[in-house]
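Complex shown without one protein chain; remaining protein chains in place.
And then chain A:
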């Protein structure tokens, strides 16, 4: 069976960006901003319903990138310099780890509950995933000034994420883990230290025991294959490792080009996997944030047409 699904973010609508600008300069109060978030989330869910996307996220409209604002809610971290997110013209604020990390009080569980309520109202048959950055990707994208090794840091992040996962009102948590496929972009920085692959596998599997995980990798072929999770693989810039036999998501629509794919060719591409996997989730290959909004929705509607086979 083919199930169309969304991973990660949707492009933040310009209308919502304008509301945020007004908020930043003090011309919109917090209550009005919250109303705007809810209204745009509602519209997104309606469009996802119309596009027949069965597994959804809240589009990360409240997030500036996959790390922020989450890293602001962790003790021991300062948010510092701007870095390129892989080779995209898309940037993230980097966590600078200055001390032992611990989860602070944060609004993410409430954001997810709000999204659940809206989803129940407009698209109850869909499954909503909560999205968080994965511990390995967080470690690779941090400036580590405290922990002895990057592996230690990844383990510390896993603790924090584990605590948060327990509080989320969803059955599935999506971890953004591009670093399992492409550790970090050489375009941004050179790093000597690496997260031990066996440890990476173990910490993700441990998190998967708290709640069902959908582990999203992109910009390459995953080098770490955690068990007991849904592993999302980027088929544009990577491939499914032959030895992988768990649940699978296939990133078959290119979220980094405006050129539209043909549905028949995508179906041909999927068919060869149907022999091996009973259920295949079809998704964009990476964050839809890299596309203009109109094109992103066109690509999602295309994905929706692939469902059901």
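The rule is short, and it goes like this: contacts are C-beta pairs under 8 Å (C-beta built on N, C-alpha and C of every residue); 3 or more make two chains touch, one makes a residue touch a chain; residues count from 1.
Here, contacts and distances are computed from a predicted model.
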item	value
Chain not present in the shown complex, as UniProt names it (candidates "2-oxoacid ferredoxin oxidoreductase", "Iron ABC transporter permease", "Methionine synthase" or "Sulfurtransferase TusA family protein")	"Methionine synthase"
Absent-chain contact - pick from A:64, A:121, A:227 or A:268	A:64
Contact partner of the left-out chain, one of A:31, A:166, A:259 or A:272	A:259
Selected from A:120, A:163 or A:186 as touching the chain missing from the view	A:186
Interface residues of chain A (partner: the chain not displayed)	11-12, 14, 17, 20-21, 24, 64-65, 68, 80-84, 87, 89-92, 185-190, 257-259, 289-295
